[in-house]
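Just below is one structure, and these are the notes that go with it.
With one protein chain held back, the other chains of the complex are shown just where they sit.
Up next is chain A:
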C-alpha cells in the first residue's frame, strides 16, 4: 500500500508501506526525514507528529486515549488534524493516505 508524506517545505514522498505498521514505522522504514519517532511508538515523545490531510481525517479516525495529552508536548503547532503518527495503524482502508509533516519535531 502507498502513503504520501508531504514535508513542511512542500516536498512530497510516496512510499510503499506494510499493512499493520504504523504511519511512524512506515516513515522510519523509508527514511522520511520529518518524522523521528524517538520513543518507538509508546506515545511518550511526540516526535512523530503529523497533520492528516483533510481528505483522510475521517478514515484515520479519532485520537487515541492519552494522545492529545502527548500532542501537547509536540514541538510544532497542534491543529485539529494533528495526530501522533505512531498511533495510526495502516489498514487496507488507508491505502493512498496523505499526511503533512510539521516544521519541527524537537
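To be clear about the criterion, a residue touches a chain if its C-beta (ideal position, glycine included) is under 8 Å from a C-beta of that chain, and two chains touch if they have at least 3 such contacts; residues count from 1.
We take it that contacts and distances are computed from a predicted model.
Colleague: Which listed name, "Branched-chain amino acid ABC transporter permease", "Cytochrome P450", "Ferredoxin" or "Cell division protein FtsX", is the one UniProt assigns to the chain that has been left out?
Modeller: The record for the missing subunit names the protein "Cytochrome P450".
Colleague: Which one touches the absent chain: A:6, A:45 or A:101?
Modeller: Result: among the candidates, A:45 touches the missing chain.
Colleague: Touching residues of chain A against the unshown chain: what are they?
Modeller: Contacting residues on chain A, toward the hidden partner: 31, 38-42, 44-45, 66, 69, 72-75, 106.
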